[in-house]
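One protein chain is absent from this view; the other protein chains keep their places.
Per-chain residue numbering starts at 1, and chain names A and B are given in the order in which the chains are listed.
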Amino acid sequence: MSNQPKTLPARYYTDPGVFQRELENLFCRMWVCVGRTEQASRHSDFFLCEIAGESIIITRDGDVLRGFYNVCRHRGTRVCREQEGKFAGPIRCPYHGWSYGLDGKLVGVPHMDDSFQREKYPLHPVQIGEWDGFIFLNLDPTPNSQPLAVQLADLPKKFAPWGLRDLRRYKRITYDVKANWKLIVLNYNECLHCPLLHPALNRVTDYLSGNNDPPQPSYIGGSMELRDGAETMSVDGRRRREYLPGLNEAQRKQVFYYALYPNLFLSLHPDYVMAHTLWPEAVDKTRVLCEWYFHPSEMAKPDFNADDAVEFWDTTNREDWAISELAQQGIRSRAYVPGPYSPREMLPAAFDQWILQHERV
Amino acid sequence: MSNQPKTLPARYYTDPGVFQRELENLFCRMWVCVGRTEQASRHSDFFLCEIAGESIIITRDGDVLRGFYNVCRHRGTRVCREQEGKFAGPIRCPYHGWSYGLDGKLVGVPHMDDSFQREKYPLHPVQIGEWDGFIFLNLDPTPNSQPLAVQLADLPKKFAPWGLRDLRRYKRITYDVKANWKLIVLNYNECLHCPLLHPALNRVTDYLSGNNDPPQPSYIGGSMELRDGAETMSVDGRRRREYLPGLNEAQRKQVFYYALYPNLFLSLHPDYVMAHTLWPEAVDKTRVLCEWYFHPSEMAKPDFNADDAVEFWDTTNREDWAISELAQQGIRSRAYVPGPYSPREMLPAAFDQWILQHERV
Partner (left out) sequence: MSNQPKTLPARYYTDPGVFQRELENLFCRMWVCVGRTEQASRHSDFFLCEIAGESIIITRDGDVLRGFYNVCRHRGTRVCREQEGKFAGPIRCPYHGWSYGLDGKLVGVPHMDDSFQREKYPLHPVQIGEWDGFIFLNLDPTPNSQPLAVQLADLPKKFAPWGLRDLRRYKRITYDVKANWKLIVLNYNECLHCPLLHPALNRVTDYLSGNNDPPQPSYIGGSMELRDGAETMSVDGRRRREYLPGLNEAQRKQVFYYALYPNLFLSLHPDYVMAHTLWPEAVDKTRVLCEWYFHPSEMAKPDFNADDAVEFWDTTNREDWAISELAQQGIRSRAYVPGPYSPREMLPAAFDQWILQHERV
């Protein structure tokens, strides 16, 4: 009993200083998932994302995906105002018209002396990477930062059967949660709370079923079994779409839940995939984007409708956010002291350990 | 003139550090009034109160009134979400189902090892006390903290004629005031401002009448005389209810105003009682709850209606909050310097002295 893991001290959920360090050490030095390839699939498509207070432009320059800080090199103005779209030509700052190619190079600059060296003023680049349709950024400016492949570890191989690259987004819902981002990670990684909190979910999967992988340096996760009679996660357990083409018999009867540190949750179902990305905004405030992806051959069917999956998870999401907010409120109390994790909460305990290891104060 | 008391320096009303110390030294180490016995009169009735950012559960366990921090010993979640109600059984945390008896003992804990020692994880208790129908909490965890009876001093005897225990709540109004809590105490404890600020009130009592008690270590207060023709505090001075049964002839012609430090104002009228409780939320923000209590034999009458008393004081309250907010704004100025109290402001001056004595920086 003496080695039983306990929850973290309150300051990890309430101290703005701890939060700033986490932004710096985790969200600004690791690969964070910012979107899907389909959001910038053709030349000069772009979209913006905001991470740790930074606005980043993601755009496609021919075959190459690029990321830039949304900051003009002239007087610092945000050069791009629209959340997404297609650049009609160079990226032009709306203030004084400094213009940048899609490779970030400064190409137009009104009224400067001939001596002005425009090659010194490109848009500041950001490291960018892709995996199976997901786009990742890394704000770490150091040359030897960890490659995306290292952070992904064996997940590409593990998830190959679901063919994530081929799927397309059906729906996105944005949630503003008044809780520290880590409470949302803890909540995602155990189902001990499912019987009480998620009656609908508990009807289609057994919270005592499934297996967890041993915790990895960059992710945690595992599987759950669908109950007899249930074929996917939906209100009635009924599956209204073909199985994803690459799945074997066993995968067709399971749901897989993985949290890739620091901000991506992947929930793999027999007939669809759901992804959450976390966007910490304050020590007690997190924006969560939840997206649902389906196979294009299903989406092309005239009567395609996947609201059953969306509504099922939207309900479950809201139950999770509400309880995470109650946790945030309680942990703030002077009466809070770290409490004991049960044997069924080994993934949350592993995440806490990962947090402690990455403090780098 | 050299010893004439002056108002406090601005920092007492504007410095968040001073505010935090007051929360700790006064609101978290003294008995604060949090409600009425009738709010938890039967077994398993409960209500929540929030004090200094802490959510506290007050519940009745048989004959015993109890107070607990609203914090689950498992992962810190607030175990109780409703503001008031009746527990159907044990107090069960909505997250993972840890359950507590009404005595706070942990009685149910799913999926823990057999070695788990549940007796180590009761809800954290809070000291609780009652006086004549008022419930008080004390967050002070030290064993030798002051008993409630010491803080109440001679008030129970002094107020016995009004039979506070027998009265019942008719109405509650909640006010959010953009002023430091002490400005509201200062405002309550002098009527020099009445002629100018409260024309309706000034018609029924003479601000120069009455007597103040000598300031006490835990309270200040005094009386005012009703003007000829007025029988209680209402818009027209008319009394629409029987006198409270225990009052003598003199008490029937007076109104008594007492401030019990730190957060209760008691206003005793010939036919009803009004109580304010103060809930400091920030150095410049206070929530005020105002409640009106009447005798049950009056309230049982079919045509009982006491809106005359409520409206009279609601108007007066709003006048007081508005001027307290103007005081807050002015004191924030660099031009503010402590100003002279007049001889008719001895109770405010006494309260300031009490504040200075309790700084314990």
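Basically, a residue touches a chain if its C-beta (ideal position, glycine included) is under 8 Å from a C-beta of that chain, and two chains touch if they have at least 3 such contacts.
Predicted model, so just to flag it, every value in this text is computed and none were measured.
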| item | value |
| --- | --- |
| Candidate in contact with the missing chain, chosen from A:Asp63, A:Asp113, A:Glu249 or A:Asp303 | A:Asp113 |
| Chain not shown, touching residues in subunit B | 1, 4, 7, 10, 186, 192-193, 195-197, 323, 326-327, 329-337, 339-340, 342-344 |
| Touching residues (missing chain, whole complex) on subunit A | 53-55, 69-79, 81, 94-97, 109-113, 115-117, 121, 124 |
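The rule we apply is simple: only the chains that are shown with their structure count from here on.
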| item | value |
| --- | --- |
| Inter-centroid spacing, subunit B versus subunit A (mean Cα positions, whole Å) | 47 |
